[in-house]
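Complex shown without one protein chain; remaining protein chains in place.
Right, chain A next:
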Amino acid sequence: MDKRHLWKIGGEAGFGIMTTGQMFSKIATRHGYQIFEYFEYPSLIRGGHNTVEIIVSSDPVSSTKSIIDILVCLNNQTYQFHKHRLSKNSLVVYDSSDFNIDEGDILKIDLPFKRFLKEEGAPLVMMNNIAMGASLALMGWDLKILNQMITNQFQKKGEDIVKKNEKMAQLGFDFITTKYNDKILTLPETVIKEPQLVLTGNDAFALGSIIADCRLYSAYPMTPSSTVLTTLADYAEKVGMVVRHAEDEISVINTALGAAFAGCRAAVGTSGGGFALMVESVSLAGIAEIPIVIFLSQRPGPATGLPTWTEQGDLLFAIHSGHGEFPKIVLAPGDVDEMYECTTQAFDLADIYQTPVIILSDKLLSESHKSIMMGKFKLFAQNYKKRRGKIINHSAEKKYLRYKITDDGISTMLIPGFEGVYYQANSYEHVEDGHTTENAQDRTAQVKKRNNKTATYLRNDFKMPKIYGDINKASVVFVSWGSNKGAILAAMETLNNRAILSACLHFTHVFPLDSERIKTLFSNNKRYILVENNSHGQFGKLLRQETGINIKEKILKFDGRPIWPEEIIEYVNLK
């Protein structure tokens, strides 16, 4: 029996496709299944075509797959756009009074959406409830949880609206159970009895920043980072955070740097274009040694690019961001669990090294929902302890030296306000007490001091890539970073079933790299395949630059879509 079922719904933008998907995800997880959701939408509010696909699995899952098991078409486009992803066992739900679908080797479910709406005098936006009712029936579930959700969502609008929405769901549900009873799926048993959370990468960053005691979040809306801004704005008063939607990204980062100078943990969030505006201030954070966490959720560029699609095109930009030479740390979580872990770590690293820390996400990770274990999350949150390094709130030194030369490159950072002391932070090169200098010796000493932070980081906090699979036995080793992890793990499972033993080196701590330790993971008798969602193979270049390792085989995808497990499998088999 197939352990994974892919449900997909599509329809006109503005008809609640995303909300429908979220409800489906939560209902699946409450039944004990694990989910991964992927959402596609054009950069407009009405009139385009939106889709959500959700993979429902009894095992951990963090990518979708190409064959759709249940396709719910709220219009003809949904069918036309996805017919190449159907197999003879795929169920296609559509309304023949609206459009006809080609004769094909699929299982058709002709659901009279339009007639139900007309009979009940219901508006077009309620179509998704009929679809939900039918979908839940096909999954073999009931309407209990959905009806609770409908009540929660619509009770403010009155009893009638709640009843009507429930009725539409019931009609869809009953239609399947009476007419298509034989098409109801048999899902595998699930072993998960504990509660799960359904989070996007952006949710995980937002929650991670709350756990890490971030006190100021500043941002300017930009897809796909915007939901961090809206989520944190929603929680701000509850958690005691200030969220500032500033006039532009330059103001955004300088606001955060001001708060950080004054002692608060602070973060900003943006995508590539907004980050481009911030980079002069990234450099300021470097020389003035101010902690800051930058959440950079990538989308395909250059310039405005494909605003609502996905790519990993900003890795080298992030690493090289800011003029001049200064230390910087870049982390790229591979999934939702790693996102909240990396986020809390990023705040610690920013404080410890008093330098910018960038978290790289992308549309795929930022906006895709994934189920995670609530217990694990709670335990992590409870056990998290802030590490602020050498940030202090009082000083006994007679002459306080903000930029004192130290072996590890890190000086104490005194939070302003302590009586009897004061200092200048400085964007100019400076002497130990912060005053401006152009002296050659002082300059050299401060550059070396800042550079030393990198060695300290590599010694104390750098994390080696996680190794998935048995790298000693594997004949194929995938090398990748960030959100490709899910597709690679799914591909590895299929390959292993076909007796092709594979492993994956997955980097979350992508910069700086510890070249000596990384070199030991590469040998001459294996196939190494670089997997990246960009056209330049940016991590491959970085790896070569830092370690001399040159990976010749590359799976690169840059059409705005995530890498599919099937594409990886196909590449491995063809070569």
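The rule is simple: a residue touches a chain if its C-beta (ideal position, glycine included) is under 8 Å from a C-beta of that chain, and two chains touch if they have at least 3 such contacts; residues count from 1.
Note that in this section contacts and distances are computed from a predicted model.
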| item | value |
| --- | --- |
| From "(2Fe-2S)-binding protein", "Na(+)/H(+) antiporter subunit F", "Aldehyde dehydrogenase" or "2-oxoacid ferredoxin oxidoreductase", the hidden chain's UniProt protein name | "2-oxoacid ferredoxin oxidoreductase" |
| Touching residue (missing chain; options A:188, A:258, A:537 or A:560) | A:258 |
| Residue touching the undisplayed chain, where the options are A:67, A:236 or A:276 | A:236 |
| Which of A:197, A:318 or A:568 contacts the chain that the document leaves out | A:197 |
| Residue of A:81, A:154 or A:423 in touch with the missing chain, whole complex considered | A:423 |
| Residue among A:35, A:266, A:488 or A:569 touching the omitted chain | A:266 |
| Contacts of chain A with the absent chain, listed as residue ranges | 26, 30, 195-199, 203, 207, 210-211, 213, 215-216, 218, 235-242, 244, 246-248, 250-252, 254-264, 266, 280-281, 284, 288, 374, 377-378, 381, 415-428, 435-436 |
